[in-house]
Every structure is written in C-alpha cells, then in structure tokens.
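The structure follows.
A single protein chain has been removed from this complex, and every other one stays in its place.
Lettered A, B, C, D and E in written order, each chain numbered from 1.
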Amino acid sequence: MLNTKNKSDRFIYHFNPEETEITMQTKNLEVYYGKSLAMHNADIQFQKNTITALIGPSGSGKSTYLRSLNRMNDDIATVKGQILYQGVDINQPKIDVYEVRRRIGMVFQRPNPFAKSIYGNITFALERRGVHDKRVLDEVVEKTLKQAAVWDQVKDNLHKSAQSLSGGQAQRVCIARALAVEPDVLLLDEPASALDPVSTQQLEQTLRELKKDYTIIIVTHNMQQAARLSDYTVFFNLGEAIEYNKTRKIFTRPKIELTDDYVSGNFG
Amino acid sequence: MTEPILSATDLDLFYGDFQALHGISLDFDEHKISALIGPSGCGKSTFLRCLNRMNDMIDGVKIDGKVTFHDQDIYSSQVNLVELRKSIGMVFQQPNPFPFSVYDNITYGLRIAGIRDKQKLDAIVERSLKQAAVWDEVKDNLYDNALSFSGGQQQRICIARVLAVSPSVILMDEPTSALDPISSAKIENTLLELKKDYTIIIVTHNLQQASRISDKTAFFMEGRVVEYDDTTKMFVNPDDKQTEDYVSGRFG
Amino acid sequence: MNQTQKQSQIAILILRLIAAFVVLILAFLIGYIFITGLPNVSWKFLTSPAKAFTAGGGIGVQLFNSIYLLILAMIISLPIALGASIYLSEYAKDNWFTSMIRTAIEILSSLPSVVVGLFGFLLFVVQFNYGFSIISGALTLTIFNLPLLTRNIEESLASVSDDQRQGGLGLGLSKYETIVHIVVPAALPGIISGVILCSGRVFGEAAALIYTAGQSAPALNFGDWNPFNIDSPLSPLRPAETLAVHIWKINSEGIMPDLTKVSSGSAAVLVLAILIFNLSARYVGRKIFEKMTSMN
Amino acid sequence: MGKVFDEEIITLKADFMKLGALVSQAVANAGQSFIDHDTKAAETVVTNDHEINHLQIHIEKRSFEMIALYQPVTGDLREVVGILKAVTDLERAGDHARNIARSTLDIKGEERIPEVESIIATMTKEVSQQYNESIDSYGEADEKKAKQTAQLFDKKIDQLYNDIAAPSYQAMAKHPDIVNSAIIYLNVAKDLGRISDYSTNICEWTVYLATGKIIELN
Amino acid sequence: MQNQKLAKQLMKKSKTARYERFGHLLSLSALLLIMAIVLGIIIFIATKGLSTFFRDNISFKDFFTGVIWNPGTKTPSGQQAVGALPMIVGSFLVTILAAIVSTPFAIGTAVYMTEISPKRGAKILQPVTELLVGIPSVVYGFIGLSVVVPFVRNTFGGSGFGILSGTFVLFVMILPTIVSMTVDSLKAVPKYYRQASLALGATKWQTIWKVVLRAATPGILTAIVFGMARAFGEALAVQMVIGNAALMPHNLVSPASTLTSVLTAGMGNTVMGSLQNDALWSLALVLLIMSLLFNLMVHFIGRRGAFKK
C-alpha cells in the first residue's frame, strides 16, 4: 500500500489556463489493480505542443499513469477520477474508447510493427476505418514516414515486412503508424529503452520535430533522455506525482528533496 | 606496466562469408574494468564472446587470430573448454538465473564440477552473494526461486553465480540494459567493488556507464577497434574523430 | 579430456542412439505400410469403386470421401475453434471458470472416439434425422476435432507477443479487429500446424465415423456435381465410407479374397494422402503467411 | 548529442563572445577615459559593469544547466567548461576595467604626471590588444594564436608596468603632494596588469578548448 | 462550444465499437457452442453411465471391485456380473507401462531434435511424427497383430496377446504426442539458460540434464500426461493385441482388456437401454472421470511448475 504524505512533500506546477493551452489534464486520478491502489495524486496539466517526460523508479506508477491517459488500462485496472482531453472528461463510461485512442495515440516500449509490410502497417488502421483510396493512403504513408524521419530509409522497401527493420527504424515506423490516424496527443512508453544510443538519438530528434504538431507525453527510464528531450518533467514515486515542473528546473533546482535524490542518482 | 591477463591479437571472425571482426588486437589488464562501446552491430558483443569461446556454439563461425589468457592460446586444441569458461565467466544482457532456488543457482557451477561438500558450498554461496552485494536482500530467501526476485537482484544473483566458480576474468554483455537506473547503479557499484579481485570486461550501450565505471574503453565500429585508451581520455579528448562523434552523440 | 566431458559425450551418444532407434521404429512402420501396400496401388485401384465380395475392388470413392469429409469437417470446425480459441485467449479472464472450460474441452479430446461416434449417431443420425451421411460424419468429426484444434489455436495465439495487441489497441482499433487482422495472421504458422495435426487425426479416424458417416460407399456419379442429388459426390446427405473406415471394415468383416491387398494398399494410400496433404497445407499456409505479412 | 545541444552551445558561445566584446569595450573605454580625464565616459564604464555582471551570471547559469541536462563529454564538455571558466576571467577583467574607470573619477583634480600617463596610454593599448587577441583565439579555438598571444604580450606588459611603477615611485619620493596621483597610477597599472593576466588565462582556456590540456602559459 | 462538439464526437459509438461487440459475441458464441457440445457429451455419458447404478440397481461396490464382467448374468456367488475392475486395471497397466516405456524415448528424441541436431530434427523427425498421428489405429492394430504379437509370443511366451503387446503398440502410438509436446516445452526454455550454463563451464550434457530438462519439467510432465490420456482413450489398436479378455491380468503376457476395448467391442452388440448397454456406458463414464483426473493432473503440474519466461 502507499503511504500518504502531506502536501508539502510534493510540488505540482500549475499553468494559468488563460495563458496556456492545456491539451490534457488529470484530476483526482486513482488507478487500482484489483483492490490495491497503484497510482494517485497526479493532478497534472499537459501543455499543447510540448514534450512532457514522466520519470521515476520502476513501479512508481508512471507507466500506469501514461496508460490511463488513453484508457489502455481499461481491461486490467480500475481508473477513477477525471481525465480531461480538451476539457472533455474521457474517463466516463459513455465515451467511445476507440475514438479516444485514435486521438491519443500510443507508442510502446518495444518496437512492435505488425507482421505486415511497412505500407500495410501504416495504412492498417485507416483501412479498418474505411479509407481505401489508394491515393490518400499513399499520401498518408509518405507524410507520416517523413514526419517520423524514416522515409528516406524505407521508401524503396515499403512493401517489405516491417518486422525486418532494425529496432530504431521499426520504432519510427511505429510512430508513423500512430501518426497515420491523425492523433492529437502522442503517448510514448519508454520508446527508446530497446534501442541503441544512435537510434535513440534519431528517435529523440524525431520527437522534437513532432512537438510542433503534437502534444507528446513520454515515459522514460533514462533521466538524461528526459533532461535533453522534454520541456516539462514529472517525477513519480510510489504511485504519486512528486514533482512537476519545467525540465530545467527539475534537473538543476528541484523543489523536493526526493526528486533531487532521484535525478542525481542517490536514490534507493 | 603489468602484463595483460587476456589479450587478443589480429582476431578475425567470420559468419559464413561475412566478416564480423577485422583484426582486433586488444590487451586487458588485470584488476581493471574495460568497457567495449560502439553502435549496434559493431562487433563488440561478438568480440566479447570470442574471449571465452562462446561463439564456438554457433554454426558457421570461423575465427582467425589469437586470444591468449595468461599467455596461453585459448583456441589451441589442448585447451579445456570447461576450465576456460570457469576462469573466464560471463554475465548476460538479460538477467538469466536458472528457474531454481537462489542457492541452487549459485552452487550450479560448483556442483557440475563435482563439489558436494555442503559446508563448503554454503560458504561459497555466502561469499559470492556478498561479493555481488546482494546477500542482504536474499539471505533469508536462499531457497526461493531465483526468478521471484527483481530484475536487478536477479542480475546480481547471476553475477554471484559466476563469482562462485572463482573466475579471474568476468565478461559482461550489457549487464544493465534490461534494468532501471536504480538497479543499474547498484550493479555498477558492485562492479567497482569487484574490480579489486577480478578483471572485468563489459560491453555497454550506455556511454555514461562506460565513463562512470571503466578504466579503459575500446570503441568498436564495423568490426574494427577505432580507438582503445584510458576512459578519461576517451571521454575528454579522444584521438579519433569518429570516437569523438560517437561519445558525444553526434554519430549517425 | 576430463571425466565430465567424457560423460557428456557418452550421454549425447546415447541420445543419438535413442533418436536413431525412434527413427528406426518410425521408418519401420512407414516402410512396413508402404512395402506391403504400395505394390497393390495402381491407378485403377485409386479410381475404381470398392467391391464387397469379389476381388479387384478399388478405393476411389473412399479416397474421395476421406478428402471431402475432411474438408467439410474443417470448414465447420475451423471457424468454431478459431472463435472459441479467440475467446479463450483474448477475452476470457483468467479465473476458475475459464480454467474449468479449458479442462472440459481437454477432457473431450481424450474421450475414446467410439463414444463421440455414438453421441454423434444419436444426435445427428437419429435425432436430427440426417441419417448416415457425410454431414453427420462431418459434424461428429467436428466434435472430435474441436478440442484439439481449439487448444492448438489457442496456444498459437498465445505465442503472439502482447506487444502486437497493444499496438493495435493503441491505434484505436477494437480488440476484435486487432485479433483478426494482426494476431491471427501472425499466429498463422502455428494454426496451420494445428490444422495439419487435426487433419491427420481426421484422416485416420474410424470409430467415430462408423456410426455416423456410415460404412458403405455407394458408387458415385462423378458426372453429377449437384450437391442436392443423392448420388452426386458433393451431396452431404449420402453415406460416405472413408478410407480409414474402409480399412477397418474389410479387416474386420471383409470377405473379399484380396482383402489383405486392399487393406494394405489402402493404408499406404492413406499415409501417402496424409503426407501430400501435410506438404500442400504447409506450402499453401506459408504462401498465405508470406502474402499477409510481406515476409519472404 | 544532437541539434538542441548544438543550438544551445552556439547561443552560449555567442553570449560569451558578447561578454568578451563588452569587457573589451570596457577596458578600452576605461583606459581612454583615464587618459582623457573624461569622467563622463568613466561613469558609463562603471554603470555598464552591471550589464557585464548580469551577462556573466546568465552564462554561468546556462552552462550549469547544460551540464546538468546534457552531460556533455569530449569537445562539448570542453566548450561548456571552457566558457564556464573563462567567463570568470572575463568578468574579473571587467571588474578591473571598472576600477580603472573609478580611478579616473578619483584622480580628478589631482596633480598629474604626463609622461606616466602617456605610458599608461601605451599600456592600455597593449592590454586591450592582448585581451582582444585572446578573445579572438578563444572564439576561433586557435591554440597557436593563444600561445603566441600569451608569449608576445607577457614581457611587454611587465615592462610597461615597470615603466609606470618606477617614475611613480620616484615622483612620490620627490613630491609628497603627488602621492595620491602616483598611487592611482600604480593602481591603474596594476589593474591593467591583472587584465593582461586574465587574457593569458583565456588563452590557457583556448588551449584547453582545443586540446583538452590544462597548461600554464608563462 | 467546441468542447461540446468534441464531447459529442467522443460519445458517439464508433463503428469500431460495434465491430468489437460483434467480434466479442461471435467468439463467445463459438465458445458457448463448444461448451454446449462438451456439456452435452458429459451429461449424455453421465446419465447413461449412472443409470447402471440408479436404474439397474447395481452397487458401486460390485462395479468397481467385481472381477467378473458379463452384464446381464449373475456371478456364481450371486452378484451381478458387472465387475469392471479387470478393465480398469488393464487400462491403467497399459497406460502407465506405455508411458514408462515411451518417456525416455520421447525425451531422448525431443532432446535430440532441439539440442543436438535441430536441423535434422526439424527435417526428418517432425514431419514423420506428424505423419504417424494420422495413421488409423486399425493399421497400428494390424501391424501390432502381425509383428508385435508374434514377437512377444516368441520372446516372452504365452499367446502373445496381453498387456505387453498393448504396451508396445501404445508406445508407438503415443510417442508422437509426447515427442511433439516435449519439443515444444524444450523450445520454450530460453536460449540464455543454455548460454549461462555453458559459460559456467558445464558440458553440453550437464546443461541439458541439469538446466534444460529441469526448466522444461512441467512441460514434459504435461506431455507425458497427455500421452497417457491418449493411451487411455485408445481403443481399436489395443483391442486387437491385448487379447481383450475381461480377466484380471496375472502377468504381462496373459490376455487382458481395457475399458475402451470392451466398450468399443460391446457397443454394437447391445441394445440401447438394456443393462448390458448401460454397463458399457458406465465404463465410458469411468473413462471420462479418468480423463478428468488426468487433466487435473496436468493443470496441477502446470501451475506448480510454471516458471516465468
């Protein structure tokens, strides 16, 4: 079980909604696995067109939190509280989860291209939604692969199996796949942990480019990655958000000692 | 300057027609941590596996050149493979304890060597778990399945398992890449402790890790060693432009 | 060379010997079937109808029946097994109820086929009044087939990494679409192996068919392919003795003078048919898999 | 390390060079104001020093952040560390320029020694030149130029200091009413000498930037 | 307001959601169909099998401990001659013996296929084992009759018919099942166990014996139990070679019988609803229960021995 702390042990930055466009926001979110509370105390706002990194030790609830944002936890956990997407609470039973997930796309830890061609991977979701116009599909494939910065490497092999690609390329194809359904928000769950440094760096570059058009939330184990990539950082520990602030602040002058310990590697 | 404990000279390795390693010559000093870094597919893991002949298992592998351990060629036909692998232990990327108890895991290497004395085994279990800095976490659960521990603990159990057979060199193939930063830090601390008694050669993707713990670093690219020098030098002022690009993250 | 290494080499030698011995047994079996059977196989044997009590009968009709029945049974059982295994592996929660269902299905797979046959007889032949017919046989074989097929498909589905499912869900697709369009194609090689294994059992099954598809193979009019005519090869309502049943029947009650020849010939043809079926199913499966996954 | 870091390092270096220019200006203006007895110009130098200090703090903060966020190594590390160290030298040089400007204000109305002032003018020119060349060598990461600069000016500046110090002491001994002025001359010469030392330090950081070696020039 | 528009869009049930409902129902109905069939068969057998005891008033004791099987008549001592013990014992003996004989061969072969020569294993042994599954039991029976029975008679004496011959035939019949399932479970043992063992200086054999087989033990046990279940349910082939006499087996070469052989042989010759027929269904029920026990055993082993992958 989680030990509850008093409020002064946490620092959560709040935007002024008048000045800042908030894409997503969670309020009083609680996630239960069975009866045990896995995540709570994370009232966080995500600013449009920024990259927010969720960091924290294993089991701190950061992935659980991320997966709640597009209701990927529906089957395995009970999620209470509000998840506001552009002001609409998407955590209510009436909401169509598939539509939610289309708008809030997700990329996973291990590159998971489907056993289809690269082209088929990207067009799959569109085809399932009834888009069959070859011209439109071609355009989408090119556009998203370019956005994901992998077009040059794969453009001559679009009909080769996506599973034959290297890890870094496969992960970027997965991002292109997620972009193809025109999401608004992109959730990434440790997208680089299975990649080597070079691929990781390319991936980060891609994400920085994408920030212009999407709101990106990324879970990472790698603190350097959070530091160099994100605009905002949330530090999770024991199932709650301990500190949320500008990344620069988190990594130079964290307000909470626990955060300091974690980012400086004196933790545990 | 001390004599190197393990050294490779002009090592070539072929997978069928494909040459994976090109004339690698590296000397490893005793009681030092040497890191092998480089982009994916550069041959660093392949090279590491040559050092205790783990590549022998793969079909179609051909190896030229020489690897000497205490001045003895390990690829000579007289070498006892079993003894060699006991002297040059290996820890893998994925924590891979056997699905037995912690105790059985640690004593595995001893039992197959025919050691049955319970007292002796107990002593070694305690010693090696302590050396691997995991004794306090497992001492009350020695007979639990090793898989029931966390990833970081499992990896340290695996290190203890290798230590139990008293090797002089430990090869590590990305031992922390599957672990979170906290567990990684613990393993790194363990390695720094172990350096006193063992020679450690570690392949890592994590450049910070290499810079934090190693004494010497070799940078591999496309099956060749581009640069091999003191870690400080490699990370402050490398001689080679490629090395500089790689360690500073401007590569590719 | 020390002692453990010697021990290792000896042990591996023993393993090789065991494997060789098993191969020998298997080779003997198949060799026995082919050597005693193949000399009796001729084009005429393969195409002419059986004779009840005179020599010179063939197995044309039976061979056709076996294949037709297999295809029908597979057409019926594959969708059901697929559906059920999808439910079990993807939807069902892991609780005592699911495990009870699994146990129940597995029990079914070890029942003697004669029991299944009698059940099919009472249900399809008598109750549903389908008579001794291909359709009764196919339905009974479906019962017989379902447990094994469901189990096999479920295992192949389970072997597809969860990452793939997550990927589909993450794109806002339904679980069902993800399963049908991603997981099933990825599991195809396993599913095909399962189908082949089950087909083998169906080919070789006799006891379940004696009471359902019947043990007579009236001559068919191969010029009439209208499934509604009773003497058409495609008619699902005609009795259809399969090759395995034929072998069983002539061995137990046959009085034709050349029964050993017919019997051994039939066995050889049966094994050959299974072999051809296996190879072609594998080939077709691989082609489909390659097409669906762009792997080659 | 990627684009973001590269962009930031460019900005950081630009800031650093800007600071270099500001200080260079301060040194030149302070010297000139002293020679010209231009109290107004001197006052400007003193006020501008705040700007220098702010910029210095800004650069230091950015450098710390970059180390914390990007953990640079090799050349990147040398860039950031070099700036971090050199920026202190710049700021100190700025401080001394400010001191010279204050001296201009202090000397107002005191008795002058024109021959000394002319040497101060020469020294100011030389120090300014040395300083500018050091900054240039840093900007271009030119190790050779840095070494040359350090070598070239070292003796010269020492000589000039002595040339100022000797007549100043003599004057003090002869004319007690000139003591104040002579002390101010000595201080200004000392300040200029310090600025020269900081220039040499910058040259040392240039060498570090280019080679990673920390050496002592002179 | 834009948000309300968005909310409306998000509330609308999408086509995808309808797909999901449809797919869920479809697969559920397939499962329910199977369940109906399974339950149907179980109820069918249970009602028929239990009527021996409840309608024909045969006592459980007579059924499970009697040694004389001749339903419809009385034993010399006056009880109903429905003693199923000889068949139960026969079934158990052949099944267990077959499993005992098969296991080393199956494991040896599977180890050969996965550890020693995977290429050759996949090329030759795999298709052959698949082929063997398809051979009708009648053919096995006849080969047993013409090869195994004379062999047993000449080697061990007796008529050749008996549990030993049954064991040999079943041995070959369940071999493919055990081999292929064992191969699967050996393949499921992660490669890095083998590497770790070799890196600790173990020989190949030590690795196989102490690590691979040990890690695969639950899978192998499951394979054996499945093989036993298959043996238990096998009828035609065993019937031909076991002698099929409802006698307590007093040695391995004396004629005996199994539940399935008596069941299969008797079914056509009895009339539905008669005591003789009911008694046969009781045998089927015993089979069903045995099969249930085997399965529970598999689950038990599976749960106890399951190791994380």
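Please note the rule applied: contacts are C-beta pairs under 8 Å (C-beta built on N, C-alpha and C of every residue); 3 or more make two chains touch, one makes a residue touch a chain.
Throughout what follows, contacts and distances are computed from a predicted model.
Asker: According to UniProt, what is the chain that's been left out of this complex called? Choose from "Na+:H+ antiporter MrpEFGBBCDD, subunit D1", "Dihydroorotate oxidase", "Phosphate-binding protein" or "Acyl-CoA dehydrogenase".
Answerer: "Phosphate-binding protein"
Asker: Which listed residue (C:Gly214, C:Pro233 or C:Gly265) would be found touching the missing chain in the intact complex?
Answerer: Considering the complete complex, C:Gly214 is the one touching the chain left out.
Asker: Out of E:Asn3, E:Ser159 or E:Asn251, point to the residue that touches the absent chain in the complete complex.
Answerer: The missing chain is touched by E:Ser159.
Asker: Kindly state which of the options C:Leu259, C:Leu275 or C:Ile288 is in contact with the chain not pictured.
Answerer: C:Leu259
Asker: Identify the residues of subunit E touching the omitted chain, counting contacts across the whole complex.
Answerer: Within subunit E, the residues that touch the unshown chain are 68-73, 142, 145-146, 149-150, 153, 159-161, 239-240, 243-247, 255, 257, 264-277.
Asker: Which residue numbers on subunit C touch the omitted chain?
Answerer: 52-54, 125-126, 131-132, 210-211, 214-216, 218-219, 226-231, 238-239, 249-255, 259
As a convention for this text, only the chains that are shown with their structure count from here on.
Asker: Smallest number of touch links from subunit A to reach subunit C?
Answerer: 1
Asker: Under the touch criterion given at the top, what is the topological distance in steps from subunit A to subunit D?
Answerer: Shortest path length, in steps: 1.
Asker: Have a look and report which chain pair racks up the highest count of C-beta pairs in contact.
Answerer: C-E
Asker: So, what's the distance in Å between the C-alpha centres of subunit D and subunit B?
Answerer: 52
Asker: Give, as an integer number of Å, the spacing between the C-alpha centres of subunit E and subunit A.
Answerer: 49
Asker: Determine the centre-to-centre distance between subunit C and subunit E, using the mean Cα coordinates as centres, and give it in whole Å.
Answerer: 17
Asker: At which residue positions does subunit A touch at least two other chains?
Answerer: 98-100, 128, 201, 224
Asker: Going by the contact rule already set, what residues in subunit C reach two or more other chains?
Answerer: 4-5, 172-174, 177
Asker: Check the chains against each other and report every pair that touches.
Answerer: By the stated definition, chains touch in these pairs: A-B, A-C, A-D, A-E, B-C, B-D, B-E, C-E.
Asker: Going by the contact rule set out above, which residues of subunit A touch subunit E in the complex?
Answerer: 85-88, 90, 94-100, 128-130
Asker: For the complex, which residues does subunit E have touching subunit C?
Answerer: 16-17, 19-20, 22-24, 26-31, 33-35, 37-42, 44-45, 104-105, 108-109, 111-113, 116-117, 121, 124-125, 127-139, 142-143, 147, 172, 175, 179-180, 203-206, 208-209, 226, 229-230, 232-236, 260, 263-264, 267, 284, 287-288, 291-292, 294-296, 298-299
Asker: Which residues of subunit B touch subunit D in the complex?
Answerer: Residue positions touching the partner: 207-208, 211, 235-238, 244, 247-250.
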